[in-house]
Structures are given as structure tokens and as C-alpha cells.
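Inspection log for the structure reproduced underneath, given as C-alpha cells.
With one protein chain withheld, the remaining protein chains of the complex are depicted in position.
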Amino acid sequence: MRTIKALTVMAAMAFLAACSSSQQAAVPASTTVTPGSVADFKQNVGDRVYFDTDLSGVRPDGRATLDKQATWLKQYTNYPITVEGKCDERGTREYNLALGERRANAVKQYLIAQGIPASRIQTISYGKERPEVLGSDEGAWARNRVGITVLQ
Amino acid sequence: MAGFDLQLGIDMKILFSTLLFLALALPSAASAQGSAYVDDRLNQLQQSVTTLTGQVEQLQYQNQQLQQQMEKMRTDYDFRIDQLEKGGKGGPRPAGPAAAGPSAPPPAQQAASTGSADDLYHTAFKMFQDGDYAGAERDFRAFVQRYPKHVLAPNAQYWLGESYYARRDYQNAMTAFAEGYKVYKASAKGPDNLLKLGMTLAVLGRKSDACSVFSRFTQDYPRATDLQKRRIDQERQRNNCG
Partner (left out) sequence: MMHFSHLRTMLCAAALAAVAVPAHAQLTIDMTKPSFEPVPIAIVDFAGDPMGGQIAEVIRNDLQNCGLFRSISPGSFIERNINANAAPRFPDWRSIGAQGLVVGQIAQVGGNIKVDFRLWDVVVGQQATGLSFTSQPNNWRRLGHIIADAIYKRVTGEEGYFDSRVAYVSETGSVSNRTKRIAIMDQDGANNRYITDGRTPAVTPRFSPTLQELVYMAFSDNNSPPKVYLQNVDSGRRELLGNFPGMSLSPRFSPDGSRVAMSLSKDGRTNLYEMDLRGQNLRRLTNSPAIDTSPSYSPDGTQIVFNSDRGGSQQLYVMGAGGGGDRRVSFGDGRYATPVWSPRGDYIAFTKITGGSFGIGVMRPDGSGERMLASGFLVEGPTWAPNGRVLMYFSQQPNSGGGAASLQQIDITGRFGRQVPTPTSASDPAWSPLIPQ
């Protein structure tokens, strides 16, 4: 376990070193919304990433979204953010609260790795208490296993 | 048990070599390929630690089950040897598939049962050990008729089947094992009855019946010992069950 802790510290240092110099160009904004607005973030960047059943690792499709989020957030630095973690209804209440926290944290760590300061990011879990989508099929469940980046 | 220890050892070695690799590779990898790579590797590492934790738990559990099974068998052998020494004859053990079965005469429960029932059972069992299968058959049958609720009744029913099986009277053996499986399904002898019922059907040439009997094993006895599970697997292979 001690080895793992040491690795985490090394990794965190590596993240900071790697990301401090990597400013990228912002994604071109659509014409229908004001660039830098909440609507801009939701429509042109994408505010959410999805997770596999019972898992909390960011999937490749989610990484692309989070890369775009990081770029946008670095351009518009006035927003603190809260990452909301949620789960589908196919788990128990308490475990899902913890799983939602783990998902929100996975998003947070990814954004930190992309250079967003940790102090800008809060997390909150809603477990299965506040589903995004109504429905009780795999389609609905897949969209309720989600991490949502909310601009404050 | 040695096999399980070995398995555990191998798993731990994989874990440590993974850790070692990461410790050496991480710093250079991080600067060369970026933080996403490190992130990935850490997640993979976390995942493999979790998987290994689950495997170790499963193996420890199986190991413990196996130890309990071995302890049971040891008690059983002690009992048999004790019986032989008391009898002074040390007669031949029943030969053939019957002796190879995972079945065992009951150990500790006898204290609670009545004298006459105990006597009848042990006389029958002694006869079986001595190769007097007809005598054993008679007394085991008398036992299950007279004491169907006795703690030893499932065992007597099973050994009744064995006393036919040993004489290659497979038709009667089949009936006895089927009866044992049906009536005493939840007893400790349940899995043994199912195994021997399948084996008897196979000897009678009813392979598909045998296979369907074997296929019920996992469902009926999810907590069967590994030895019993292995015996079922062997028999399924032997009979080319799908």
C-alpha cells in the first residue's frame, strides 16, 4: 500500500509538470450561443460523461469530452465548477452514493490532470437519488451513470 | 492445499512484478507520453489490485472449504481404522468404483442416537466392510425402513445403494441411489447419491440420463465440496456430457 501512495504522489507531480505548459486553443464556439456562457459549455463542449455499470473509470469517449471541457475551462477561468456523480437505479442507496462520489472524483482527477486547479473543482454525489433520465431500461440506466460538470 | 498456496504465490508474484514495473517505468513514461498515460496505468494498477484481492478471497475460501473437507475425511479414516482394529479382522475394503466414491460413513453424530439403531447401522456397515454385501444390503434396508427419520438414515440409504453397486446389481443400485437423492436431498449424502446415481445410469448405458443427472449437481448443491465438484466434472468428461 505504501508503494501505491508513493506512486500517486509521483503521478500527481508528473501531472502538474506536464500540464503547466500545455495551453491549447479554445474550440470554436457555435454562433447561436454566447461564447463563454453556460449554454456554450453545454452545447458546444458537452457537460457530461457516462460510465459503465458499477465502474468509475473515465471511458475513451468521456476523455474526449473532458479534454474539451478542460480547454474551455482554461479559456473561461471565471467559473468554479461542481462535478455531480450519479448512478442508475440498479444498486443500493448507500453504495450508489459512494459510487457517485467515486465517479465525480474520477472526472475531477482527470480535469486536474489536464491543468484545471483542484481549488476550482467541487464534487457532489447524488447516488441514485436524482436520476437525469426517467426510464427503466438499459438506455435510461446508461444515461443515469453519469458525471456532470456544472458551472457555478 | 499445496495447489492453492502455489496459486496464491503466483498471483502475488504477478502483483509485485506489476508494481515493480510501474515504479521503474512511471517517471520516464510520465514525461515522455503525458499524464494520461500515467493516469491509465494507475487505473489499471488499481483495477488489478482489486481483481487480485477478489481472487485471493475466493482462493482463501476454497482453501478453507478444502481443509474442512480434509478434516472430515481424516476423521472418517480414523473411524474406519478404529472399526477395523476393534473388529480385529481388517478385512478387505470393498473394491471397484464403490470404494473410490467420495462417500464416508458418518462420524460424530452417533452419540445422540439410540443404541439399537446404532447397533443395526454399525453391524450393516461392518458387513459391508467385510465384503458381506448381501448381509449389508439386508440390514441397511431394515435400517431405513425402521428409522427413516434417524440422523443416519441418509447414510444407510446411500450404503444400501453401494451394497448393490458392489455386486454389479446396477438396476437396484440405481433405484436405491435415486431414492436417496429424492428423499434425503438436503442431507450431507445428497451430492454423493446424485454422483452415484449418474455413475450407475452410465454403467447401464443410459448416457443421456446420466448427463442430465450430473447437470443438476451445480444447481442442487452449490455448496458442494471441491472434491465432489471435481468428481462430477470427471464423470461428465468420461461420459462426454455436453
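Residue numbering begins at 1 within each chain, and the chains themselves are lettered A and B in the order written.
Definition applied: contacts are C-beta pairs under 8 Å (C-beta built on N, C-alpha and C of every residue); 3 or more make two chains touch, one makes a residue touch a chain.
Note that the structure is a prediction, hence the values are computed from the model and not measured.
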item	value
Footprint left on chain A by the chain that the document does not show	1, 4, 54, 56, 82, 89-95, 97-99, 101-102, 105-106, 109, 122-125, 129-132, 134-137, 140, 152
Positions on chain B where the hidden chain makes contact	46, 49-51, 53-58, 61, 222
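Note that in this section only the chains that are shown with their structure count from here on.
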item	value
Chain A and chain B, separation of their C-alpha mean positions in angstrom	50
Chain A - residues contacting chain B, complex	3-4, 6-8, 10-11, 14-15, 17-19, 57, 63, 109-110, 113-114
Contact footprint of chain A on chain B as seen in their complex	19, 22-23, 26-27, 30-31, 34-36, 38-39, 42-43, 45, 47, 49
